[in-house]
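Below is a slice of the complex: some chains, not all, each in place.
Order as written gives the chain letters A, B and C; numbering starts at 1 within each chain.
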Amino acid sequence: MRFLTKIQLPLVVLTILALGVGLWLVLTAPADYQQGNAVRILYVHVPSAKMALLSYFFVTLVSALYLWRRQETYDILAEAGVAVGAAFTFVTLASGSIWGKPMWGAWWAWDARLTSVLVMLILFMGLMALRNALDDRIKAARATAVLAIIGAVDLPIIHYSVVWWRTLHQPPSFAGPAKQAITGELLPPLLAMSVAFVLLGAALLVLKSREVAARRQWEAVETERLEQIHE
Amino acid sequence: MPLLILLRATYRVAWKDVVGDWRRRATLSSMLFFAIAVLVVFQVAFDPDRQEATRLLPGLLWATVLFTSLMGLGRVFQAEEEDGGLEGLLLASVPRGVLFFGKWLGNLLLTVLVELLLLPLTLVLFNVDVWGQLPALIGVLLLGTLGLTGLGVLLAAMTQTARSRETLLALLLLPLTAPLLIAGVQAMAGLLDPSLELGSWMRLLVIFDVVYLALAPWAFGWLVAE
Amino acid sequence: MALLTVQDLHHAFGRHRVLNGVELSMEAGECAVLLGSNGSGKSTLLALLSTRLRVQKGHYQLAGYSAAQQGEEIRHRLLFVGHHTHLYGHLTPLENLRFFADLHGLPPQPATLAAAVAAVGLQRFSEQPVRWFSAGMRKRLALARLLLFQPLLLLLDEPYSALDVQGVAWLNASLDRFLQQGGMVLMASHDPERLESLPHRLLRLQRGQLSDGREECPC
């Protein structure tokens, strides 16, 4: 936790800078000849989608570590990771939907990728609800950890959905035999926004974990205070 | 007994249930996301195309509402099981119909809230463009919900006391929800497709509501009496 | 006529006959203790008097109201605290009492409620949900209902169990006050010594019938 306190300020400053640069590149990049200005959504959609997946992966990882090492730090990180992940997933869904309206003519389509991302959002909400609903903190930690690990099957499904099933959604575009690979002018802003979103994710995670840790700390302190009052 | 006292007691029973849900947090959002999950399940199970979706919409909505309100109903009498069961409520000096109305109000409130969120979401997810009909759809949904929750609370009360005599009654009553659901589905279908019958189904819905809500408090008082 | 009269009361659960012609009458300000071995039907008798069970055969009247037709009037005039506390775990002590008050049509007086919680020594916990209360704390809160109004009849089923020494003292003092104001108390207990100096009459329930408790051996 002390480590997190130290890196917090530099991280936040860096994030703001990177977001500034990224947004500037996004706004100055030329409009797409097919998609017009709608293409600018890509620079938010793709990084946030990657971050959403990364968040779930991170939650699974710290959950496993918690079950193995039984250190509260991992549980705090898991709780924070869930909140951050839910936010990114929501942004992914929202930006995708907004983009989908001009591209596919509908806010929503039930293809495999979209559905699996929706399932991930439900999972994140379930993790939050479960933690809220259990009074015993250690029980809550164990239950959410187990649940997160079971839910991790959704990750490969999201990632490979475009390959396994025929979908409306874009296949992976940085690698593979995709025809519509992202190239040329699109690349600099996308890279800049990707870096910015990674930083943003890290910053949010640090802030949230510190908040969670502080809340738990406060409860402990409050115990002492109440006890002294009633002595 | 003065009306004010009856109203206060009704309010208090409903308040207890709603506050309970509220304190346990997340009930409302859990119910909403549960409803979304149900939609996902239907999609995965039936995989309808766009045209089919419009046709299936009433059934999907009603089935989802049924499941969601069933979830809520399972909880209606759960709080009463804690320490001594319904007994404590039955010692109250207000008439038992009041208890029924309180329970029903609390359940109705939650179900309606979820429905109001669910309906637009379903339209978006299934890509059905009937936004102009939204108020009318909501109207039909609410109309059906009145009777459904009324009947549901009654059923929950029966199964809560769980003596075999009453389980039997519950089994007899359960099929009663089916006509209500059929009327609801058909009325909604009539709204979406003007070539179908609407008026008579709506009338049926109203009749069911009136009958169930008039009979239920009375049946409740009778059922819970030893 | 006595304030409470029970005549030839019978009760059977299916084939198992529990009460077999109970006769009882009580006057204002009287306190009676029901004795009887486990399963002799004390709680059943109290449940009948509280109108929770329907009278199958016989008569029961409270203040002239008959249980068969005017259950509501009777419930309005009595308080029953049994083996179960009928508290809601997610509500605080205050909210539990308010719930009780509203369902008994009592006027809503926040000050009375708070005073009742304080009187049973739970003010420290007045903001906490009742769910995690200890057995004795629950019992105290259940008994605190007595401070909200003055019923005609108070039915208690083993009120002393789970109470600590202070709790017992508080209960006896409250019962004393209650009796002085003309209330009637009927309690089932295996340990009538706990009543201490409280004037009371002993009743023994045996083979489904009530008899004077002092006549027989203290078993």
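In this section, a residue touches a chain if its C-beta (ideal position, glycine included) is under 8 Å from a C-beta of that chain, and two chains touch if they have at least 3 such contacts.
No experiment lies behind these values; they were computed from the predicted model shown.
Only one copy of each distinct protein chain is drawn here, but the full complex in this file has the composition A x1, B x2, C x2.
The rule we apply is simple: only the chains that are shown with their structure count from here on.
If you draw each protein chain as a dot and join the dots that touch, you get a simple line with two loose ends.
The greatest centre-to-centre distance from chain C, using averaged C-alpha positions, is reached by A.
Central chain by Cα centroid: B, whose mean Cα position is closest to the mean of all protein Cα atoms. Note on chain placement: the centre of chain A and the centre of chain C lie 58 Å apart, centres being C-alpha means. Shown for chain B are the residues that touch two or more other chains, namely 24. Multi-chain contact residues of chain A, defined as those touching 2 or more other chains: none present. Of all the residues in chain C, the ones that touch chain B in their complex are 50-54, 72, 75-76, 80, 82-91, 95, 98-99, 102-105, 108, 129, 138. Note for the complex: chain B touches chain A at residues 24-26, 29-30, 33, 36-37, 40, 43-44, 47, 124-127.
Against chain C, in their complex, chain B makes its touches with residues 1, 5, 8-9, 11-13, 16, 19-20, 23-24, 79, 82-85, 87-95, 225-226.
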